[in-house]
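Contents: one structure, followed by commentary.
As you look at this complex, bear in mind that one protein chain is not there, while each of the others sits in place.
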Amino acid sequence: MAQRTTEIIVGLFVLAGMGAMMFLALQVSGLSLAAAGSTYTVYADFTDTGGLGPRGRVSMAGVQVGSIESIELDRDTFKARVTLSIDSDVNNIPADSAAMIRTSGLLGEQYIDISIGGDLESLQPGDNFYTTQSAMNIERLISNFASGR
Amino acid sequence: MMDAIARLGKNTLDFLASFGRASQFLLGVLVGVPKPSVGLPLLLKQIYSVGVLSLVIVVVSGLFIGMVLGLQGYTILSDFGSESAIGQMIALTLVRELGPVVTALLFAGRAGSALTAEIGLMKATEQLSSMEMMGVDPLRRVIAPRLWAGFLSMPILAVVFSMVGILGGMLVGVEWLGVFEGSFWGNMQASVDFRDDVLNGVIKSVVFGFVCAWIAVYQGYDCVPTSAGISSATTKTVVYSSLAVLGLDFILTAVMFGNF
Partner (left out) sequence: MAEAAYIFLENVVFSRSGRRVFDGLSLQIPRGKITAIMGPSGTGKTTLLRLIGGQLKPESGSVLVDGHDIPKLRRGALFQLRKKMGMLFQSGALFTDVSVYENVAFPLRVHTKLPEDMIRDIVLMKLEAVGLRGARDLMPAELSGGMTRRVALARSIVLDPELIMYDEPFAGQDPIAMGVVVKLIRQLNIAMGLTSVLVSHDVPESLNICHYACILSDGKVIGAGTPEQLREHSSDKVQQFLQGKPDGPVPFHYPAPERAVDFGLGAKQ
């Protein structure tokens, strides 16, 4: 009898742990069960990535559609080559769309926003973004403004 | 001068000797895994007394720490007008640091000291010795289930702590101070990564669980079987566990989150 009670209570304890783990996974880190694996990769070259980092957000019209895989320096062009992984449901991004680095709020984190083009063809896995817009650098902006150029 | 050097040498040797004994002891415990039919009920009983009974203190502390984080975070972040980042702040501090560390400290105080005292008393009343004379290895019968129970309970307690803390932070931030609930969760989800933050936090708590349980059972097993010996062993358990947890936390954080 006591043995059985112990078993049940310990079972509940483990369940509580699993529940808390699920909470941390789904509600806190926003892991969605379906998304795993089904992404495709495209590339974008920027002259300045600013404070962009891996795991950053990639969004269209404010909705997250993917994330940043990695950022590397291209040794031939001296540009930053950013690898993006996009959810495979969003497979109809027009081929002439532009990738731009934006900041959420004034001091928030930076993310990549895809502004939609008008091409009938869509980006295929492994394609490059044709047009990109680099991070807005406030410091440079101000110095440009001050020197009147 | 020579005395000081000699004392240092002696202390170092003593430390190494006791660390060696503790490792040998650990090996003895881990090598002999009892049959499931015998071991499982013993393990369940220990998970109950080590884990389940620590749940209350963990939940209450988690709630209050989360609420304090909510309050403090709000006052600081509202200076920058970014109080919606409060969710992210609470979640990251809890999941990465406070969850595993505070749970381990509470565990050392609540369960670790109890384990040491229990084993020490069993030693003092010759229960371990009589078990040995009955041809039963107390390392397997008494120590191993307690070690495993601590090891298994800690991650569970830590994730429960983090969850309750986040909910407590939400209670203060969203319900009381009026942060928009959507941005509370949204910011949190955007910045907390499951693998890098949540799983690393769990790995930390697994390591802490192992170290705390090891220290607790070893101090109990190795104590001088008198009342003074047991009380000093209990103190040692809490002090050593806390120091080990904080030191290891630094190392683990550097390895996991540091950019080298």
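Per-chain numbering from 1; labels A and B assigned in written order.
Assume contacts are C-beta pairs under 8 Å (C-beta built on N, C-alpha and C of every residue); 3 or more make two chains touch, one makes a residue touch a chain.
All values reported here derive from a predicted model rather than from experimental measurement.
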In the full complex, displayed partners of the excluded chain: B
Sole residue of B:S18, B:T75 or B:S129 that reaches the chain not shown, by the stated touch rule: B:S129
Contact set of subunit B toward the excluded chain (per top definition): 38, 122, 125-127, 129-130, 132-137, 141
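Methods note: only the chains that are shown with their structure count from here on.
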Length of the line joining the C-alpha centres of subunit A and subunit B, rounded to whole Å: 34
Subunit A residues within the subunit B interface of the complex: 3, 6-7, 9-10, 13-14, 16-17, 19-21, 23-25, 27-31, 55, 57, 64, 105, 107-109
Residue numbers on subunit B that touch subunit A, as the complex places them: 41, 44-45, 47-48, 51-52, 55, 80, 82, 85, 91, 95, 153, 155-157, 159-160, 162-163, 166, 185, 188-194, 196-198, 202
